[in-house]
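Below you'll find the structure I mean.
Every protein chain but one is kept in place in this view of the complex.
Moving on to subunit A:
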Amino acid sequence: MLTKRIIPCLDIKNGRTVKGVNFVDLIDAGDPVELAKIYSKEGADELVFLDITATEEKRKTLLELVSRVGESINIPFTVGGGISSVEDVDLLLKAGADKVSINSAAVKNPDLINRLADKFGSQCIAVAIDAKQIDGEWKVHLVGGKVPTEIDLFKWAKEVGRRGAGEILFTSMDNDGTKSGFANDALAKMNSLVNIPIIASGGAGNILHFVDCFEKSNVDAALAASIFHFKEVEIKELKQELSRKNIAVRF
């Protein structure tokens, strides 16, 4: 049986982890490779690295990091952040990334999804969608959620699937950072409309939120950042609880 995936997300800036990481037993908490190893050992099913660097040195630092991560862990990992061309993806995959996630570039140029899927295969192209509700309608947002668009979340999700994306990483900006649970209604609706795997993101605050998310929306994976970094939720405990609720997970 295919299991539901639990995915910690690491924000990377200039090759280091940012946004509060609290692993007391770790001497250098900022090293993404060390964190990746710990999460891998603790039972994470995949990892996502989101690069938020905005310098010209970006590519080189990121590629070095991707190689170091690839050498060190034996579970799949996705790299996202600022990817906008076939060349970007080629370099990341060659450096050892298993998948890439594209966001704003896909909205600005939807054909990019087709081109990436044709060249590298759907399985390594995830499309990240950030959205929030405006007057009750879910609208896609760009540039890390800063720029609103008129694009309807669900229409875009369907189009992304049609164009050959292998999965969707949907972050609800309404839920992100609130620790009040995932956007289960929107996730359930999206899950009924598209035929590719969906990763839920935004809003996880405790173990029950993950149980709720999988029970109510039946999406394929759930992603979170700070609650894992600050050990508010331990992956092992989370999986035990999911298993108790008859949600299939890997140990």
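By definition in this document, a residue touches a chain if its C-beta (ideal position, glycine included) is under 8 Å from a C-beta of that chain, and two chains touch if they have at least 3 such contacts; residues count from 1.
Convention: contacts and distances are computed from a predicted model.
S.K.: Which name from "Putative transcriptional regulator", "Cytochrome ubiquinol oxidase subunit I", "Imidazole glycerol phosphate synthase subunit HisH" or "RNA polymerase subunit sigma" does UniProt give the chain that's left off?
M.R.: UniProt lists the chain that is not shown as "Imidazole glycerol phosphate synthase subunit HisH".
S.K.: Touching the left-out chain: which of A:Cys124, A:Leu187 or A:Leu238?
M.R.: A:Cys124
S.K.: Considering the complete complex, identify which of A:Gly15, A:Pro32 or A:Gly96 is in touch with the unshown chain.
M.R.: Result: among the candidates, A:Gly96 touches the missing chain.
S.K.: Which of A:Ile52, A:Ile196 or A:Ile247 touches the chain that is not shown?
M.R.: Considering the complete complex, A:Ile196 is the one touching the chain left out.
S.K.: To test your reading of the contact rule: which positions on subunit A touch the chain that is missing from view?
M.R.: Residues 1-5, 40, 45, 67, 70-71, 74-76, 93-98, 118-124, 166-167, 195-197, 220-221, 250-251 of subunit A touch the chain absent from view.
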